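Every protein chain except one is present and positioned as in the full complex.
Lettered A, B and C in written order, each chain numbered from 1.
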């Protein structure tokens, strides 16, 4: 048991048992296909509405299962911890949520996720003739983009995208419109994350990496992987700058822009620290002349019990803010309903 | 820095900086008196509505500041980390939220909290003549109750009580009615908690206790204190029984009872584990013939970054369930609005 | 004779002692409480020192201001308890400017009664009262020898009372939640009380 302190039974059963608890807690809004490990919006399929599907490895809760419900996802496919789901799941979900208006796959840019969703889309097209479009999120500025690499990771923007695209689908926008909007959200969003601690994949039984008491990892993703650089631990003020600066310069965001600002916890960092970080982030944005139209602070796209945080900025126009404000009713995100 | 990995600046500024971030993130619903460290519902005082005040040491977020808003608290007084607030804060808050219908103080049963609230109530009565009633929560079955001791701690029930009493006040019930209801909620609620890890008070700079890799503390409170007993780490199924059994026997809850079931994370435990725990708790309740009328799963009353969880059960009748379902709009708990 | 100047010196000295021992107090509190007693007392006494800078004419005003300041800045259990102690201590000295050993003793008794009124502790509950009680007894026994001697006796008795908290099972305060596990640890509040009396013995005469 060394190195693993978790509220679990057999590591092999973590995902299926958590899904049972999730369904028991939220059976008013979702139903769960336990064999396929798919969380469905309870009233899916919605006739005439574009179906939204996402999925990925487990361990990022509330994303994605906790983001299923009115105004957001129609289905979420849960893989093993940090392992993308398999094509069969996405195929089944695609069929199930198709209300005649087509289905959008929201995929985070990881080799495994992309390949498994691709296979599912090929199979779904060949099989049922469902119209499927895909959007791949890749907002992580820690990774240098290049034609010759796997590209950037999809991280925090995925949560904002699922909210905004979900609202658009709820309004009755077409598959092409929702897909275009999703691409726009991804293109206008950038993120950067850091970790104070590693995390332990249940099946592995010990922390993915070791980090000394006075060290932190900067430029991490959401799979407990080490980041781009290891730095000495620093005050929140400096950490905020390490995260915000590369985000601001990458797009670039500038004086006069309005953004949706998202300070996300990696799972083991308590709210008191996330609010303290948001205070720092807000000051940096003020200094850069950037207005915060809306904000989100909390643990939404996590890496098991990792301590740390990420900052996501999304350049927002009135359409995006309106869609952000639209009612949403999921276990993880809820307002106006 | 050994032993302390936190997203903070100067440990002395943690609470005030977090409050600044909190206000920046939730300025649509709350305002913050930074000098007095009080979070107010933005539109307080509400004329004719009983004012609800709570408060306590910081480090339990979202409780209490994150529970301020329509349908819940009117004000929350934030102390230093794990240190109850001072009477001046409660006096100021009492004056500010008094809408003519009196004010209810919701106090967790800790010597410090009780004494500081008591002094405030004495001063407020002498001063402005505001009618103040107090309810003290003491739902923690880990502590043996006795006339000669400090009694049981107030833990998880405090969150449920603030929701239910908040809804009653919102409905326009009188101070006496709201206070009676609050007492009823406390009397019908019981909790038990456990920790997988300790936590670090920022000003202390190192973990409050040491726990070996294969140990857990059972019967903890919410201040990073050691629990009643140290036991070998066990599977979730056994931990659930360790928490649920003493709760069920204490009241006692029995076959045919309906409850609001609350699985709470201590701050560092990710949602995937909390849902897994809820699955275990639900099975134990099923076996005992207890119906879950409503459930709440998440990090609501925390102990900084401590890993672990607590279980709270509240015997619920139709009135309580109706009040639970009533709209609430706070940063930490929101539905129907 | 104790006067407003020596009281001022006492509280400034205690503030320094608390600051230097904050780590110790917090460590003791970590074992059976919530690891904040050092930070609490340090924050409170810093505020008291800042308040002293205003300058006071009379002992009772100075002591009541110290009490109010502790109540307003410390929080937790120790804030109301030490705050009430100084409030009642000061009130008992109303109108007195040159305080003799007898008057000081009566005022100490009044202060400790305030602690009991607030906290309802009894002997051997493993609280600061376990340092205060023997201290008052020793003070009374030595009062004829003058303030300095009486305070020295009180401080020594407080230290014994503090040490005697170690084997006790706590019945009040946070430590009571630990049940039997609270035995074997020294009470943080009894420790700060001993520091307060040791400081008094050094600065008052």
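Simple rule for what comes next: contacts are C-beta pairs under 8 Å (C-beta built on N, C-alpha and C of every residue); 3 or more make two chains touch, one makes a residue touch a chain.
All of these numbers come straight from a predicted model, not from anything done at the bench.
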item: Touch partners, limited to displayed chains, of the chain removed from view; value: A
item: Of A:5, A:64 or A:153, the residue in touch with the unshown chain; value: A:153
item: Residues belonging to chain A that touch the chain removed from view; value: 57, 79-88, 110-112, 115-116, 118-119, 140, 142-144, 148-150, 153, 201, 203-204, 208-209, 221, 223-226, 228-229
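We take it that only the chains that are shown with their structure count from here on.
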item: Lowest number of touching-chain links that must be crossed from chain A to chain C; value: 2
item: Pair of chains whose C-beta contact count is the highest in the structure; value: A-B
item: Most distant chain from chain C, judged by the mean position of its C-alpha atoms; value: A
item: Interchain centroid distance [CA atoms averaged], chain A/chain B, Å; value: 29
item: Contacts with 2+ other chains: residues of chain B; value: none
item: Per-residue multi-chain contacts in chain C, two or more chains; value: none
